[in-house]
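Dropping the structure in here first, questions after.
A single protein chain has been omitted; all remaining protein chains appear in their positions.
Letters A and B name the chains as they come in the text, with residue numbers starting at 1 for each one.
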Amino acid sequence: MARDFKPKIVSANDLHIGDVVYMNSGGGWTRKLSEAAIAHSAEEGDTLMARAAPQQAKVVGPYLADVALDDDGRPFPTHFREKFRTRGPSTRPDLGKQSANPERREPLASSGGI
Amino acid sequence: MYRYDEFDHDYVRARVSEFRDQTQRRIDGALTEDEYKPLRLQNGLYLQLHAYMLRVAVPYGTLNSRQMRTLAMIAERWDEGYGHFTTRQNIQYNWTKLTDVGDILDALADVEMHAIQTSGNCIRNVTADHFAGAAADEIEDPRPTAELIRQWSTAHPEFGFLPRKFKVAVTGSPNDRAVTKAHDIGLRMLRDDAGEPGYEVIVGGGLGRTPMIGKVMRDFLPKDDLLPYLEAILRVYNLHGRRDNKYKARIKILVHETGIEEMRAQVEAEFERQMREEGGPLVAPDPEQVARITAYFAPPKFEALPDRSETLETATANDAALKAWVENNTAEHRAPGHAIVTVAIKGTSEAPGDATTAQMRALADLGERYSHDELRISHEQNVILPHVRKDDLPAIFSALRKAKLASANAGLITDIIACPGLDYCALATARSIPVAQDLSRRFAAPERARAIGNFTIKISGCINACGHHHVGHVGILGLEKSGIENYQITLGGDHTETMAVGERAGPGISAEEVGPAIERLVDAYLDARTDESERFIDTYRRLGADPFKQALYAA
Partner (left out) sequence: MPIITDTGFAPDDSPALVALDTLADEGEGVSLDLTLDADPEAVAPYFNRVDLIVIPFPGFGDGRGFSLARRLRALGYRGRLRAAGHVITDQYAFARFCGFDEVSISDEQAERQPEPLWLAAKEKAVPPFLKRKAVGWT
């Protein structure tokens, strides 16, 4: 039933660098969870995944992850595994997205459509 | 140690080119991810939670200083300044980029290393006793056997797409330090009544969702028959192993479901077929090649020394810390006046098995200077200096202190084995490293750890059991309950020749509860033991699980 549907985002890993990316509203990819496109129904989830499927040249292993929405309507992960994916290893605060320098890697090309 | 011949060199280089080509075809779209993934895995490249992870093979855990320095350089240049030593004697880098892997593999090839078959449904790194060639209790060095199996299994045309991964371990000592009974094939070297060398062949051991202790398939296999016999086992497994369910696809399930008698009959029939092939079995190794391999493992020229070292005696009389480290972290060497050093890679603020670039370089220097240029990685995620003179122990200890690698805790409660867990691994259900660190801090006081004695804690972040929790005296398995990390404790496991699978102690507990529970467990042991010489595992076997289960849940 629609009202039981937990909102979802598409999460994947960048093909070249391997870090976590999210599908944005343009059907492209962003490293920022706040920019992730949100599916509010199963059909919307299917649509997002269908947009991800032909993008093997950019990402690996896209999947739908549950989120909840904060007061500003921005998504945050509900499961601890997804929380870790937004941060990095809990025992190394100097590594991963949580670090002072998460963009040590080349920034993704600006988000755009397929 | 083994040195590549031209065939090895050519192959490893060709393999790097091939991987670069496969990766380009993936990027270009000629290969789908489904097609590329098995190829990437067979070159050791995983995709984890935060990044790609490259698992580099350290064949039977043996490497020299030049190779260790290259491992350090790779961490520095292409990763985040550290590497992780694993329970299969390999090293993992957690932050590699796909586009750098070709260069990393070339750097490895420069020093006769690679990442071939460290993942995928193929025959993996053949592991062996980390004290091989050095231990006083050794019947025969298992590494020539391990090297022969490595050569046979590398890019084996028939066995590259097995139902599941396949792991082989070899021990040359009756004290099994290679965990042979928890491997798909375990080989124990021995001699028959006539003194001929051969193997006891154990099949179908494994940890994971359904832990099983391996069963003897052949009491005595003559040495020359090894490869055809392995070929027979693998062929039966390849044809009949389950492919319908990932959790039922290891050979242990096939052995369990078929029965060891029937399995043995099938393997022996296949072995016989090969022996009757015209010209002999295809895989029978060339005696010259065997001799060449064996020669590389001839022991180094050990200095003729008295067993007692005056230098060491004097030094330990004046330095309690050195004395403790020598007593706990050195093992008896076959050559008088020598010792085997275990360097515990287990700081309280690092993950078990993680070593920095600087630490790897320090270890390389020590190996080169003091250990006939040889080092080992153990399945306990420690580094071994196998051939040191007792006279040199004070200098080695001093250098280790500078590198923060001098913990005198080998085999003690803070010598914890832990997989990377949910901090890194995409397969994990919970974190393992923070649990290990909490326990390390609680039991950090050296006198307390020594008083507790031999006590193995092994932690896995999921049912796949890469932390070998089933065979720890205390095993900790990280799962999930109602959206929160939840830990199950097992008791009474044993990874040696008296292998035992730990028994589940009771319902899972939260991360915060693990430390206090283990403290109560340890206190219960200290109260109940007859004396210092009765280890935890011995007290557990004498009294049974009940007093310890009660202690764990007492709060």
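Convention: contacts are C-beta pairs under 8 Å (C-beta built on N, C-alpha and C of every residue); 3 or more make two chains touch, one makes a residue touch a chain.
On a predicted model such as this, the values are computed, not experimentally measured, just so you know.
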What shown chains come into contact with the chain that's not displayed? B
Considering the complete complex, of B:48, B:64, B:89 or B:121, the missing chain is touched by B:121
Which candidate, B:39, B:135, B:254 or B:476, sits in contact with the chain we can't see? B:39
Missing-chain contacts on chain B, rising order, are 5, 7-8, 10-11, 14-15, 18, 22, 25, 29-32, 34-35, 38-39, 121, 151-152, 154-162, 235, 238-239, 243, 273-274, 277, 282, 286, 289
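Convention: only the chains that are shown with their structure count from here on.
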Chain A and chain B, separation of their C-alpha mean positions in angstrom: 35
Okay, in this complex, where on chain B does chain A touch? 26-27, 29, 32-33, 47-52, 80, 95-99, 351, 422-424, 431, 433-434, 437, 480, 483-485
In the complex formed with chain B, which residues of chain A make contact? 13, 15-20, 56-57, 60-61, 78-81, 84-85, 88-92, 95-97, 105
